[in-house]
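The structure appears right after this line, and notes come after that.
For this view, one protein chain was removed and the others were kept in their places.
After this line comes chain A, so read on.
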Amino acid sequence: MSYETSINESIKIWAFFDPSTPLGVNIFPIAMNWRRRLIKFHKLIFTSSKKIGEVKILNLVCASETANFELEYNTQNQLWKLKRIMPQN
C-alpha cells in the first residue's frame, strides 16, 4: 500500500478556534466536507507553520476513523486545502 496520496484541493473545514489547543496552534479541525462526504476528525496528530513572505501558513495533520489527512490553512485569506491523505499505520 502506498504511504500517501497527494490531493491538493480546496475544501471546507469546520474548526474550533481555541487558544488552549495543544501542539502550539489554536485551531482544532472538527470535520470536513470532501467530495460530498463528511469526514470527522478525532485527533490532531501534528502541526507546523511556515511563512511565505508575510503570510503564515499552518499545516495540520488530522486523524479520522479511517485515515490521516494533511490540511493547509492560510491565515491571511482563511482558506483551507486538503494536501494529502495518508493511511493509518
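Quick notes
Definition applied: a contact is a pair of C-beta atoms (placed from the backbone, for glycine too) under 8 Å apart; a residue touches a chain by one contact, two chains touch by 3 or more; residues count from 1.
Throughout what follows, contacts and distances are computed from a predicted model.
The complex includes a chain that is not drawn, and of the options "ABC transporter permease", "Phosphopantetheine attachment site", "UmuC domain-containing protein" or "SUF system NifU family Fe-S cluster assembly protein" the UniProt name matching it is "UmuC domain-containing protein". Contact residues of chain A toward the unshown chain are 1, 3-4, 22-24, 45-46, 48-50, 52-55, 59, 61, 63, 68, 70, 86-89.
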